[in-house]
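What you see is the complex with one protein chain gone and the rest in place.
A and B are the chain letters, set down in written order, and residue numbers restart from 1 in every chain.
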Amino acid sequence: MTATEVKERIVGRALKRREDPKLIQGQGQYLDDIKLQGMLHIALVRSPHAHANIKQIDISRALAHPGVVAVFTGAEMLDINPLPAAWQAGGVKNNAVTPRALAVGKVTMVGDPVALVVAEDRYIARDAALLVEVDWEPLPAVVDAKQAAQPGAPQLHEAAPNNIVFEWEAGSQTDADAAFASAEVQVSEPIINQRLIPTPLETRGAIARYDNATSEFTVWMTSQAPHVMRLLLTAFVFGIPETKLRCISPNVGGGFGQKIFCYNDMAFTMWVARKLGRPVKFVEDRAENYQYSTHGRDHITDAAICGTKDGKITGLRVKTYANIGGYFSTIAGGIPTTLYGRILNGVYKIPGVYVHVTGTYTNTAMVDAYRGAGRPEASYLIERMVDRFAAELGLDPVEVRRKNFIQPTDFPYQNGLGLLPYDSGNYEPALDKALAMAGYTEFRKAQAEARTQGRYLGIGVSSYVEICGVAPSAWVGLNGQGWGAGLWESANVRVHLTGKIVVTTGSLPHGQGIETTFAQLVADELGVAYEDVEVQWGDTQGTPFGYGTYGSRSLSVGGVAVKKSLDKLKAKVKKLAAHMLEANEVDIVFDDGKAFVQGSADKAKTFAEIAAQAALAYSLPEGMEPGLDETSYYDPPNCTFPFGTHIAIVEVDTETGHVALKRYIAVDDCGNRINPLIIEGQIHGGIVQGVAQALYEGAVYNEDGQLLTGTLMDYAVPTAAMVPHFELDHTVTPSPVNALGVKGAGEAGTIGSAQAVINAVVDALTPFGVKHIQMPVTPERVWKAIQQK
Amino acid sequence: MIPSAFEYHAPTSVAEAISLLGQHGDEAKILAGGHSLLPAMKLGLAAPGVLIDITKIAELRGVVINGNVNIGSLTTWAAIAQHEGLRRVLPVLGEAVSQIGDLQVRNRGTLGGALAHADPAADAPALTLALDAAIRVHGPKGERTIAAVDFFTDMLSTALEPDELLTAIIFRPLGAGEGAAYVKFPHPATRYAIVGVAAYIKLNGTHVSACRIGVTGAGAKAERQNDVEQAMLGGDGGDEALATASLRAGEGMDILGDIHASEDYRRAMVKVYTKRALAAAVARARG
Partner (left out) sequence: MTTITVTVNGTPYTRTVEPRTLLVHFLREQLNLTGTHIGCDTSQCGACVVHINGESVKSCTTLAIQCDGATITTIEGLAQNGQLHPLQEGFWEKHGLQCGFCTPGMIMAAADLLQQNPDPTDDEIRHGLEGNLCRCTGYENIVRAVRYAADKINTVAAD
């Protein structure tokens, strides 16, 4: 008998979130909501030039402005180190140049800060920042990742000749060449994965306080990874003991990767707080967020695919220039390498794959992880190329997919790109389910009929696989993929005298519903009331170390750490119960919140009774410590590999080029499902970010490095009216990697979606001979593609 | 984002507002709905020394229909969209207005403010051109009325003198045999018009006896399309006539290009949207 048969299991149930009551009443506490006694405000002086030498900075007028407390330039902050480059491309030389707290000597992007004003309120700080006079010597700029590597391009950093950050490769050039040499058909296509601005609704910022008596800092930050920030800021930037910094992430208003990283504002708020002995706050406005906080994607790629006439894919060759931006952001090296190049084959068995990636500096905002981080770029590329391949052969793109799928019997599957083996998968049922939902066969008939009436419908299929649950430390770390630390998670489960349970985690939920999901897990495992479980996070003082929430890893790594702590706790519970029941431990069953001797459930000790006994310690077995309090560290033995099929149906207005997204179907497999409501929410949101990349969003710099999409007046984040209703279903293929059988769902929607939309648009335009359109497929791009026929 | 400091006045009468305008000259900006001005000030694109907030002037607010349609310059988009009488006599206004911005922008944004600001991508200027509206302004020398076609002079520029206040917009209600429509290609982020076309058609029996077209979003200012209008006159307003006439749209105009739509594309869209606006106007004129 298991607990599930007695108490109704809540794992698997769509519980509404416990996070919500305060958030729906305006009682959340986000960074800018925090006010400290005597707190000062910082405004930055930022570069209007994309590339320039700083000849002189005159702060006198700003300093004289009433209400200004201090003005500092980067030269004064040379006592702290530049920010660390925590994930460099693995196995190759990286020319990593990271930002300082404030730029010194030169700037490499518009918005690069060179001075800061500290004032009594933010209005005064803003006014005074306008009074700082900087004598600039503008330099020529380069914004295009490929052009940056060409001879004669403006040079950003001495340490990076030709602006090259790294040259990295995966797969086998020999095998790929052989595949192409013997291929019956090959197709090549330049594929651009445009630059996106993550745009969490809350911008970023930091508040720092310094206690002079104890030399201790406290920093509140909009961070997805406060423990990591604590490590980086103390050990690398300030050179102080890790114990002298407490990092707190309050409610975080969306991250999408942009809030994983170590930013200059964390460093300069700390520096100023220490210098002035008063707490200071810095919060970006939206234009600052767009200019300076990290962007995502921005690949320029030449791709080629080859195979047989009957649709068997034999080779894939990819050359990518990955834009790194004006400096190297915290984990910028790993995104276009490990998380992109190593999964370029997608869901297909391709004998000869080779990818070469050149990372380059340009006079643009830094590029780092953005929802999906490398996997959307990979998935987009392979799924577009498979469609191109199918179209070239005149084959149904669905059949080509089917023909090349990695089969269920192939798992664990080694893809030949230096990735860990795909854990589990069953791609065809997800495809079939999505096709059935879309009515694929009927659609093809309707499409043909519509074309005779001058209406252009298209259907796009995307079968994706991605990498979640990152990652085994030994694989991802310095001797492997170049990640500068481990990537495990830890969790503590503590039971109070009254039987109430507190879970502390190093994960950092910012919308993912981890409080709810973890509490569901704990309640089922211990057979206690869901309400009796509290989940705490966000403060390095009081939570065990965690690498943070990103990479769809908080359940599949952080949640498994919780599970491991529960296992330890249950073992102790059984031992104590045996003592209380005067029985042998081996005979004790712990189930449904009760411990009893096998076969005599009527004589049970409740969890509350056992917890009380453990806490009171009046009568414990010989040698047993009081308390029920267990901490576990979980280093995953492998990543997890969620997958699925997304289908988009569009109609194109060929007169204007407008694309109407009529239907969107998604069948995702994230392994076991703890809370379907939360999973579906993650998928919905993810899909919109992919659809947005396909249809609307794109950061645009002009040749001088000015960001033309500098606010939400020009960068088109979709509204509710710009996206359709989503039709969702799922399959369940548990992951064998972890005890929960979970894979991860936070990024799947984004990874699966952009190419579904583009495949649909190109499908609609087949009668016009259109083979590819670069994203975003704005009405103008579609119109031009049609005109060029 | 924070605007620069300014001096603030909130007059309660037109006379007081005009006096303040005279007093502060170029230093002053009129604040109505504020949804163009305040973002510009926050972005540092505008830094007026004086703001004259006219929102307390009650006489500028409201719609009066008696023979003509008189809309106070301070009447919000929401008030226009919800006005029962306007829905009857000038339904095109509601149609156009409901495509402006969003619910909150429509709650604050005003017809007069949009016209006086003369954003090249604003919707309202195209409407006033197609509907041949008259724009009433008050200044130190009294009041005068400017025809819409003479009002928009250049990008963000109008025939308003610096010491004048736009007080009302006068439309003629549409009757039998008349129809108007507004169609637009919205900017994906702001829903301003990348191209917006307002069309007015009057039919004499089966033939077009009057036609006016206002195009916004495409050039530095909203403009009539005289060639198209001429081509429509006397025709039957059928698909072929529309297609032929609308090919003349945008010809001779200086068309703008930006990251959202190149000059070539905008030029083509002026024709497409002109055709679509005309088709809708003709259909309505036919009843």
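Note that a contact is a pair of C-beta atoms (placed from the backbone, for glycine too) under 8 Å apart; a residue touches a chain by one contact, two chains touch by 3 or more.
If you're wondering where the values come from, they're calculated on a predicted model, not measured in any experiment.
When you scan A:P226, A:G686, A:G752 or A:P779 for touch with the missing chain, the hit is A:G686. Annotation: of B:I2, B:I65, B:L156 or B:L247, B:I2 touches the absent chain (contact as defined above).
Take chain B: the residues that touch the chain left off the picture are 1-8, 10, 31, 34-35, 38-39, 42-43, 51, 53, 55, 78, 82, 101-105, 107-108, 189-191. Contact between chain A and the unshown chain involves residues 16-17, 19-21, 23-30, 32-33, 35, 121-123, 199-203, 251-256, 285-287, 510-513, 677-678, 680-689, 711-713, 717, 719-721, 723, 725-726, 749.
Keep this in mind: only the chains that are shown with their structure count from here on.
Those residues of chain A lying in contact with chain B across their complex are 122-123, 126-127, 285-287, 655-656, 658, 696, 700, 708-709, 711-718, 722, 778-780, 783-784.
Interface of chain B with chain A (complex): residues 1-2, 4-5, 39, 43, 185, 187-190, 259-262, 265, 268-269, 272.
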